[in-house]
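Note that one protein chain of the assembly has been removed; the remaining protein chains are unaltered in position.
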Amino acid sequence: MNFPVAHETMVQTLGNAEVSSPLRSFRPDGFVDEQQRVFLHSQTHEEQAFRDQDVMPPSFERAGPRDPLFFDPAKVTCGIVTCGGLCPGLNDVIRSLTLTSIHGYGVPRVLGFRYGYAGLAADSEAPVELTHDVVDHIHEQGGTMLGSSRGPQPECEIVDTLKKHGVDILFVVGGDGTLRGGRDIAAEITRQGLSISVIGVPKTIDNDLQWVSRSFGFTTAVEEARNAIQSAHIEARGALNGVGLVKLMGRHSGFIAAHASMASSDVNFCLVPEVPFSMDGEDGFLEALVHRLKSRRHAVIVVAEGAGQDLVAAEENQQRDKSGNLKLKDIGVYMRERIDSHLKGLGMEFSMKYIDPSYTIRSLPANAFDSEYCLMLGQHAVHAGMAGRTGMVVGLWNRYFTNMPIELVTRARQQIDPNGPEWHRVLDSTGQRTFSATSPVQE
Amino acid sequence: MNFPVAHETMVQTLGNAEVSSPLRSFRPDGFVDEQQRVFLHSQTHEEQAFRDQDVMPPSFERAGPRDPLFFDPAKVTCGIVTCGGLCPGLNDVIRSLTLTSIHGYGVPRVLGFRYGYAGLAADSEAPVELTHDVVDHIHEQGGTMLGSSRGPQPECEIVDTLKKHGVDILFVVGGDGTLRGGRDIAAEITRQGLSISVIGVPKTIDNDLQWVSRSFGFTTAVEEARNAIQSAHIEARGALNGVGLVKLMGRHSGFIAAHASMASSDVNFCLVPEVPFSMDGEDGFLEALVHRLKSRRHAVIVVAEGAGQDLVAAEENQQRDKSGNLKLKDIGVYMRERIDSHLKGLGMEFSMKYIDPSYTIRSLPANAFDSEYCLMLGQHAVHAGMAGRTGMVVGLWNRYFTNMPIELVTRARQQIDPNGPEWHRVLDSTGQRTFSATSPVQE
Amino acid sequence: MNFPVAHETMVQTLGNAEVSSPLRSFRPDGFVDEQQRVFLHSQTHEEQAFRDQDVMPPSFERAGPRDPLFFDPAKVTCGIVTCGGLCPGLNDVIRSLTLTSIHGYGVPRVLGFRYGYAGLAADSEAPVELTHDVVDHIHEQGGTMLGSSRGPQPECEIVDTLKKHGVDILFVVGGDGTLRGGRDIAAEITRQGLSISVIGVPKTIDNDLQWVSRSFGFTTAVEEARNAIQSAHIEARGALNGVGLVKLMGRHSGFIAAHASMASSDVNFCLVPEVPFSMDGEDGFLEALVHRLKSRRHAVIVVAEGAGQDLVAAEENQQRDKSGNLKLKDIGVYMRERIDSHLKGLGMEFSMKYIDPSYTIRSLPANAFDSEYCLMLGQHAVHAGMAGRTGMVVGLWNRYFTNMPIELVTRARQQIDPNGPEWHRVLDSTGQRTFSATSPVQE
Partner (left out) sequence: MNFPVAHETMVQTLGNAEVSSPLRSFRPDGFVDEQQRVFLHSQTHEEQAFRDQDVMPPSFERAGPRDPLFFDPAKVTCGIVTCGGLCPGLNDVIRSLTLTSIHGYGVPRVLGFRYGYAGLAADSEAPVELTHDVVDHIHEQGGTMLGSSRGPQPECEIVDTLKKHGVDILFVVGGDGTLRGGRDIAAEITRQGLSISVIGVPKTIDNDLQWVSRSFGFTTAVEEARNAIQSAHIEARGALNGVGLVKLMGRHSGFIAAHASMASSDVNFCLVPEVPFSMDGEDGFLEALVHRLKSRRHAVIVVAEGAGQDLVAAEENQQRDKSGNLKLKDIGVYMRERIDSHLKGLGMEFSMKYIDPSYTIRSLPANAFDSEYCLMLGQHAVHAGMAGRTGMVVGLWNRYFTNMPIELVTRARQQIDPNGPEWHRVLDSTGQRTFSATSPVQE
């Protein structure tokens, strides 16, 4: 992980803050001051170099309510849009953004744009007005009450729509593609000399955004992924040489697979995008599987959807989906077929069950932990918007909520370090050492 | 439903019952007497014909503890085997059979045979001894602690194994293939002049056994199927023209699909094997779907795996699995492809999510309702075995537990009557009238 | 259980049915005819006496859609009221009544009266109009969207309110007190010569209504009660001589306690109102508990709130709550104190945990099984109302839905038969024989 230099952590502001915060009356001392910044590193040896040069180590702006504000809340219109795939907690975020705006700041109008950025395009349908009653119970259901879609829309059309509806602060809830879209909208706003704030709430069920300790919905996803693993384990034990194969989300980062494997204790092989592996050969996966079956008569395998992409034979036309994500070939189906033919080839009696729970995970309502986290993210996003911040996202780092430039968090993905303690803990809990030792991490 | 004639309801007995029941001491009046039979019909007009002829209408033997017994429990060895696919409650049944034998009757030895009938074949591994401690917590997990397998084994090998281990009562937990196997084992036993009882506990997650009001695991399956439908609904509402397509179990009978559709309230189309339907044409499914999307912008479809088999184009080699079941072609995949190309052909923007939760349903532990039911089935199976009954299954009919010949319950499948109140209630709750009206039930 | 004579099963009708059912168009043959009645008994020996006298045994009217109807649905206003304590499924029933009326029959107006019969009193607030959108998601939450209250209101005030709002069919959802209120309202309507139908949907979480096989919400309650027992078991095992004591609902009938004890498998003592027991003496409960602790070091006790009322010392002023129910003294607290002082008196080290989960059970949303059942009850209640039935409730008996006079179902409570198979199964699963044998059932 490359530490950014100081200017890369600076969040853009629309202008001077001169409006007294309505929160002032009942919370005289609860405001963040600009001296409160949150260090990126938290270990002594990481700081030594800065200390040696007598330079302050890099830090993030701390999130929270500020006083004075840039916007006069009584005159503000907020807009909310949710983009990309479903994720537990989307409705909690919409609810928190709405209620914090209305009840916390006295904002008179909050608009919800339908079906992602498509709802901000030139010919889109009218937004929904979000009131207390409209959002009161939405968090009890999964999904997003606003609907969602993938893919960008022309920035100038979006800015035109914002102007048309008088939106002062646009909250964008989405993944890295969406957030880059938000950054471009903010840039277009700047180009046009407007005072519209664009605040991102990072959404990634895969937990693959840098500088965000944990993305909302992630623990809910891990909980349900554990249930799928439990099913695979029950099926595997229910047959002679039973094999339970579970494909979990994780295009480029295997956090769900890794954490669900640790939360469960029934996983024997956990395969993630960050750690290449071979199927064949004496040290390959198939040999390790056969060894496991011979000694224990069942096996549970968890594979992240982005794992082993080099194995899934290169095909002519790799395609991208509407969000520009590379379409991955299906490692789950590949593994199923390879295992099936290998075990059949050995004349081994076995029974394999393949479980792919993806939509049942994405569409869950948030657990208590994620619900609370979404509440806080929404509160902090509103605080940032009112203070005139723009082109940024809210995050959580070293126990504090932070404001970070979109540019910074979308620059690279967060991934599991194959040589770090997190992956070592996975290896310890699965016991898959022998197998993984055969796969050089760097090729 | 054709009512059986009287002799078809008669349960076979190994011989005279002359041993005093150990239950007698603490339950002097709690025994079933043979006058207590349970009517098959429960409506007045069904009985009229019998009444007119002054004939007693058909009835089942009532299940329950009997006194005296055929076997002397203190000298009995019980055996248990579980066959076929997983189903919630298998471990509860094993546990109830074991504890009722040991604690209720004082049976000294209960053996569990591993991996279905394979565990009773000539060269099978030794059975597990089932004690209080071994089975105490097994019901907290899904699956079967004994393992399972599909397919029959030669009856004479099985009887040899039973003789080898001194088994007096064999409890067979499985579906119609398994039960027919049990009937054949009982016949072989008779042929050899042995006194070994074979008692079936009917297992069918599809609830498709005749004369069994409800099979164990069914309500647990419906509960989880409802969760899958809920996911599909959330996904469908989360996108413009979102389509949620859920494939549920039900090879020949659509009970899970029908009941989960009623338990949920988000299903717009429920398709089952009993009710043929057409995809194309003005009155076909695809047109109805387009109409639904245009008026409501999302749709949820539930399809039982055995529905629309005539639609899935006839292919050359239909195959059977090891249990002899016809391998069904995948209606879920077929529907997904047809819907996809149809909507694309119309140039409609849409987003379809396909959910196939099968193994996550089968492998669940039983809910409270099914747990209790499994407890009772196990108790009644032991009561029947001790009384010397054989070649029979325990069931539940008109509020009473019953003993029924295997022959009778495996003679035909229980199915939804397309003209009956159950299906009408489904139509009322989905509102799919217009569409289904286009499909003549009889062709 | 005393069987009613034939006239007691006759349901009252407002007048001749002459309106063609709107269901006729799409369901030509799906109507109930009056020959389809459901037998009360289902065992051969129960019928013998009637057969000997050549009399048709007693039967219930079968529920279901009829054609023609008494009311013209296009001109009907329906009213709904929910009374008494919360129960899982109330919102499902409201929803089913509303949607069946609106979508099934084309009823133009459905009114919900707030807070029980209080919402029908002279000075009550205006009812809520129930539409598709209002009720669409209510079943996802526990409780009742209409609110509830206990206690009756003057019948003439209620009838005045019904007239004022033009209500033609009033659906009353509640327990025996509420249903008797409904009967009295129907009587007042008759006295005034009006054509207003009163249809009850029986609600009793305790499952204590006669001739109703199972009341809605009961299986959900048993499921959650099992969770409470599970907690008690974990606590009991977590300490030396740990005692887990769980008080469950059941004022006069111990069905929840009995079924949760069977669904769980960790209960050692199950105490219900129907089976008296003594605390003291050689054969009393306390001695049995000490014996259990000495041999197994932990014990789990389930007690229904109405059990052992003779033991809770008679106090001066027994009071009734607003619904007229006798206020029970708290057997849970009594048991806790008696056990505590007894074990302390013996100088035994122990740790007791007392769990009383009542409100967390009552307020749950319905499980899938109950949801579906509520759907059907609502459908059948609307069918009955449209056909002009009044003063009746819908039920389920011997696999068919039935219409029954309120008078009949409120005449006596359904209770566990201490000499019947249900209680014997409880004894078998708890193993509490020795203890319970000491308590003569009849004193």
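When the chains are written out, they are named A, B and C in that same order, and each has its own residue count from 1.
Convention: a residue touches a chain if its C-beta (ideal position, glycine included) is under 8 Å from a C-beta of that chain, and two chains touch if they have at least 3 such contacts.
No experiment lies behind these values; they were computed from the predicted model shown.
Colleague: For the full complex, which residue in C:36, C:213 or C:231 touches the chain that was left out?
Modeller: In the full complex, the listed residue that touches the missing chain is C:231.
Colleague: Check the options A:108, A:166, A:281 or A:431 and report the residue that touches the missing chain.
Modeller: Selected residue, touching the omitted chain: A:431.
Colleague: Among B:48, B:141, B:213 or B:419, which one is in touch with the chain left out?
Modeller: B:141
Colleague: Which listed residue, A:262, A:300 or A:352, touches the chain dropped from view?
Modeller: Counting the whole complex, the residue in contact with the absent chain is A:262.
Colleague: Considering the whole complex rather than only what is displayed, give the residues of chain B touching the chain that is not shown.
Modeller: Where chain B meets the chain not shown: residues 137, 140-141.
Colleague: Considering the whole complex rather than only what is displayed, give the residues of chain C touching the chain that is not shown.
Modeller: Residues in contact with the chain left out: 86, 114-115, 118, 141-144, 147-149, 227-228, 230-232, 234-235, 237-240, 242, 351, 353-357, 359-360, 362-364.
Colleague: To test your reading of the contact rule: which positions on chain A touch the chain that is missing from view?
Modeller: 26-27, 29-30, 35-39, 42-45, 47, 56, 59, 62, 64-65, 95, 100, 103-104, 139, 213, 219, 222-223, 225-226, 259-260, 262-265, 367-369, 371-372, 375-376, 379, 397-400, 419, 421, 424-425, 427-429, 431, 433, 437
One rule holds in what follows: only the chains that are shown with their structure count from here on.
Colleague: Can you compute the centre-to-centre distance for chain B and chain C, using the mean CA position of each chain? Integer Å is fine.
Modeller: Here the centre of chain C sits 29 Å away from the centre of chain B.
Colleague: At what distance in angstrom does the C-alpha mean of chain C lie from that of chain A?
Modeller: The mean C-alpha positions of chain A and chain C differ by 47 Å.
Colleague: Indicate the whole-number Å distance between the mean C-alpha point of chain A and the mean C-alpha point of chain B.
Modeller: Whole-Å distance between the two chain centres: 42.
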